[in-house]
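Below: the structure, in structure tokens.
What you see is the complex with one protein chain gone and the rest in place.
Let's look at subunit A:
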Amino acid sequence: MTAAGLAALWSHWRRNPLQLFTLVAGLALATALWSGVQALNAQARSSYDAAAAVLGEGRFDQLVPRVGDTIPRDTYLALRESGWLVSPVLEGPLRADDARIRIVGVDIPSVPRWAGSDAQDQRADSPRQDRDAIFAHPGIVDALAGITEYPVIANPDMAPDTAMTDISVAETLLDRPDALTRLVVARVQPLGLPDIATVAPDLVRRAARQSSDIDQLTDSFHLNLTAFGLLSFAVGIFIVHGAIGLAFEQRRAMIRTLRTLGLSLRRIMLLIALELLALAVIAGALGVAMGYALAATLLPDVAATLEGLYGAQVAGVLQLDPAWWLSGLGIALAGAVLAGAGAFWTIARMPILATGARAWAVASGQRRGWQGILAVVLVGLAGFGPVLGGGLLAGFASLACLLLGAALALPLVLDGLLALGERRAQGVRTQWFLADTRQQLPGLRLALMALLLAMAANIGVSTMVSSFRLTFTGFLDQRLFADLYVETDDTAQGAALQRIVADRTRAVLPIQWVDTQVAGQQAEIYGARVAPAYAENWQFIARDGSVWDRVAAGEAAIINEQLARRADLWPGDGVTLSPGRTLPIAGVVGDYGNPIGQVVIGEPLFQRLFPDVAPERFGLVTDDPDGLRAVLETELGLSQGQITDQAALKAFSLDVFERTFTVTAALNVLTLSVAGFAILMSLLTLAAMRVPQLAPAWALGMTRRSLGRLEVLRAVVLAALTLLVALPLGLALAWMLLTVINVEAFGWRLPMYLFPGDYAVLGGLSVLAALLAALWPARRLARTPPSDLLKVFANEG
């Protein structure tokens, strides 16, 4: 019985392969986009992690020698024997032609600890054949290849002038057998370890910095990208919803017949659920595979290099990790359930007899009206959401309400616009065209909703991403304007550094701070040695007078946006630094890299308030970074890892982001194509039903060719009208992502910029997508044999 029932249900797809294709392809594309964005996200994250690790950015505690720059191998082994999870690094400069290359040798099997405790197991079996390879920044590949026999592989994730390889290769290259320069300490360590001072008295532990400056910024970026992934998925779901709805609509009579022939409703529902499940699993598997292919195509270097160096985990999602597969399948299933729920519910309540069905059809007509009301309510809720409720969840809920409401409202808005045009139209042809277009709306409803969401997502996301890029560049300029960034071992070395570099630099900017509480919030107070460079580079969200002069004079303070928002302190208000010491606020500065509050005061005042604090870290402004670096290394004995070339770091960070932006643009185009695909499928499905509607126009003297042209025009008009709705929706979406969601998640607001040029291009692309989608169905219509058109009249008689 089950087999016969399934065969009957399945036969529908066999007779309507196009519908089956739409369903599977829609679901697969939705899943692919979702998985692709996830892969992109993971890739971006791992690139930053790799960058941070290579740059010695201090995300992990490190052990360095108290004197000199060599750690004996025995010390390392002693630490390992005592149970400490440390990973050895041999680092040193290498001359090749004119280039000065920084070689970083790591112990590949123990690298996992860099990525945290969760990745440890997979790492041990990373491919052996890659252990001889040297992964180098593209700029130095040729130079390196000229001086070594080892295979050199370009990897854009490496910092400039940096090459990473296995420690044994580094030993040979640097000619320092059995030497180590530092040890990286894993975040999670076994319990009950002996003190490091007793096991390795010659090493000092340098603490990790609380959080890398770029961390929070990238986290915010990822959050926004995830929102984008969900949106792309929503676009796919609309397509699937359309396909499932159509299939169920067409199978309604069959389901009734099945029931009269003795299949119970419960069994039919079960069979349909099984069928959907099977389709979702197939589509999900296809989608995950496509998402993988997508990510691999968009990010070829990731697959090629990071994977080889780090093994499975850093390349992360690009490995066919079972969890990733499962989450892709899960999302496909969830999508099918979401899209099928309505149709399922309809079938469950459908009466067995066709006679009673008429009342039921009337009821579903009334649903249209309800949809309008629901749309208005949802958009209203979205508008009030940010006002009424706080919290990240409320933000996302508002976002969902806005998008859903707008999608539901779209058919009504389009109908209104067309009706308006119809009333205004002069020619009878135009009138007929507009009226006929209105009649097509119900059939194209879901495809147009998908197009709306795709366009809005694109506008929203490109606004978000571009605003993000502008902000990020500005932030880097502001925060990383010094040329070299130096971290000394202790305050004595810090003082020595200030003496040595005093007449070799344009400015020495000590980085000194205390952790404290300000206005009831956790915060850091920084003492800044005010230099012209600050005034040139820092931009204020809000300011009061000549900020830096007042700060230098100890008369005012600068606070960051986080503190300003959390404590509601703005220029003119006072901020209390310690009992009895309150300063007016002169400026609020955007501080995208920081989870906690910050107060910046002048150095003299800082020294008076906190006489015990002396600087260990410095920013150096110089015209000759390389020369200065050499001086620091020879005269102060600083190791490579203690000196960071900020210009290179900045260029590198921008480059990493740049690639993420490129991929985002590619995903944008894909989302649009998916929406275009939805339009194509809807038009193809509608084309069959169109014949009876077009026959009278044909009989009244319009050629089939001109009818076909009108079909294309219709798609373009509808796409253009949809664009009119999508533009404000997309901007609202971006606004909510940047100013509501981001503030809720991270405490700071990303400024929003507008990019009319981008929107124009996007609009052009959308209309083009609609045009392309309409071409084929229109051609088919234009070629409908006259006999088919005549049949319409014959059947009526």
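Keep this in mind: a contact is a pair of C-beta atoms (placed from the backbone, for glycine too) under 8 Å apart; a residue touches a chain by one contact, two chains touch by 3 or more; residues count from 1.
Throughout what follows, contacts and distances are computed from a predicted model.
Novice: Under which of the names "Tryptophan synthase alpha chain", "Peptidase U32", "ABC transporter ATP-binding protein" or "Sigma-70 family RNA polymerase sigma factor" is the non-displayed chain listed in UniProt?
Specialist: Checked against "Tryptophan synthase alpha chain", "Peptidase U32", "ABC transporter ATP-binding protein" or "Sigma-70 family RNA polymerase sigma factor": the hidden chain maps to "ABC transporter ATP-binding protein".
Novice: Who touches the missing chain here, A:Leu174, A:Met254 or A:Leu441?
Specialist: A:Met254
Novice: Which candidate, A:Gly192, A:Gly262 or A:Gly427, sits in contact with the chain we can't see?
Specialist: A:Gly262
Novice: Looking at the full complex, which residue from A:Arg15, A:Arg66, A:Arg429 or A:Arg506 touches the chain that isn't shown here?
Specialist: A:Arg15
Novice: Spell out, residue by residue, where the missing chain touches subunit A.
Specialist: That gives, for subunit A, the contact residues 1, 3-5, 7-8, 11-12, 14-16, 253-254, 256-267, 352-355.
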